[in-house]
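One structure is given here, and the rest of the page talks about it.
Showing subunit A:
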Amino acid sequence: MSVLRTTARAPIARTALAVLAVVAVLALTGGLLAPLDPLAQDTARILQGPSGAHLLGTDYLGRDVLSRLLAGTGLSVLTAAEAVAAAMLLGVVPGLASVRFGAALSWISLRAVDALMTLPFTLFAIAAVGVLGNGLHQAMLALGVLLAPLFFRVTRAAALGLDRAQYVEAAELMGASRSWILRVHIWRKVLPTVAVTTAHALATSLLAVSSLTFLGIGVQPPAPTWGGMLAGDLGFLAQQPWAPALPAALIMLTVGALNLLADAVRDAEPADAVRGAGPADTAVRKEHRDGLAAV
Partner candidate 1 sequence: MTLTTDRPAAPPATGRPTEEPLLRIRGLGVSYGTGARVLDGIDLDARAGEILGVIGETGSGKTTLARAVVGLAPVTTGRITVDGTDRTALRGRALREARRAGAVQYMFQDPLRSLDPDLAVRHLIGEPLAVAGIPADVRAERVLTALDLTGLDRALLDRTPGRLSGGQRQRVALARAIVTRPRLLLADEPVSALDASNRNHVLRLLDRLRHELGLAVVVISHDLDSLAGVADRIAVLYRGRLVEQGPAEAVLTRPLHPYSALLAASAPGLDRTRRAGLALLRTPSPAAPADAACVFAHRCPFADADCRELPQPQPRGADRTAACHHAPAWREHLSR
Partner candidate 2 sequence: MASPPSDHPAPADRPVLTVDGLHVTVGHGRTEAVRDVSFTVRRGEALGLVGESGSGKTLTCRSVLGLPAPGVRVSAGRIDLGSTDLTALTGRQWQQVRGSRLGAVFQDPGSYLNPALTVGRQLGEPLRLRLGISRAEARRRAVDLFAAVGLRDPGAVHDRYPHELSGGMLQRVLIAVAVSGDPELLVADEATTALDTVVQAEVLDLLDRLRTERGLALLLVTHDLAVVAEVCDRIVVLYAGQVVEDGPTAEVVTAPAHPYTEALLRVAATGDRRRGLAVIPGRPPEPGTTGPGCRFADRCGYATDACTAGPVPLTPAGDGRLVRCLRAAELALHGAADRDADRAADRPADRPLDRTEVPA
């Protein structure tokens, strides 16, 4: 917990948080802020540059780019968050459970995770959509399943180190239940690690949504998303070379802020709380890097 507090005091983390706050506000109110209907086509003015009527110009169907960017924030962020939420649920809970609830569960979950990690991302998404039907939630669930091993391994590594901590043994001597130990002692230590992973996973899934939309999986046109706009604009590079830069810049800004925040959390870590779990700490880091490399 104190890790998060320390993090919030770092200037770089504050900048990142400010950016993310703006993104959050846009996600909630973007549609209302849009000056024009993001879906309204004006075939007379396609692929126009910035003007008084269209501040950021129009796209290949004559839709207002600014309005689409603003209105698309919500859907982009929401989809990414949905995928990460699914990944957390599928990763953190089994990750903690695999440490605290016996060898059998540990073995099964490890094998399942190993299997998941061998699956190629795009292929799995296409297959999932093929089975579950094409739709936003199906695609995000598929993405969540694929991100879950990241959370699983990071959480498990952290919890594994903590499980042998003496204060956990002390709690066992008090007659504490396993869920008490998880809640009071382990969860607090795992939280910073999970926060770092979440930031990275959010960034990953924002980009993944874009590439899925690019393939026509997930979000259906004409609903605007950053990834969808990026994909659409790329088709008209010859006519409007700078157009993809706008959604790309937004994605990069958000991803960058998330990464900075994640770094700040990680940097705050050794200075404070995880004393006494030194080796576990480095194990977590390594596990974390490996996990990221695998995605």
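Note that contacts are C-beta pairs under 8 Å (C-beta built on N, C-alpha and C of every residue); 3 or more make two chains touch, one makes a residue touch a chain; residues count from 1.
Regarding candidate selection, all candidates are chains of the complex that A comes from, given by their letters.
Just so it is clear, the structure is predicted and the values come from calculations on it, not from any experiment.
Q: Given the complex, what touches subunit A, 1 or 2?
A: The answer is candidate 1.
Q: If we count contacts the way the header does, which residues on subunit A are in touch with candidate 1 in the complex?
A: Residues in contact with candidate 1: 1-2, 165-167, 169-177, 180, 184-185, 188-189, 272-276.
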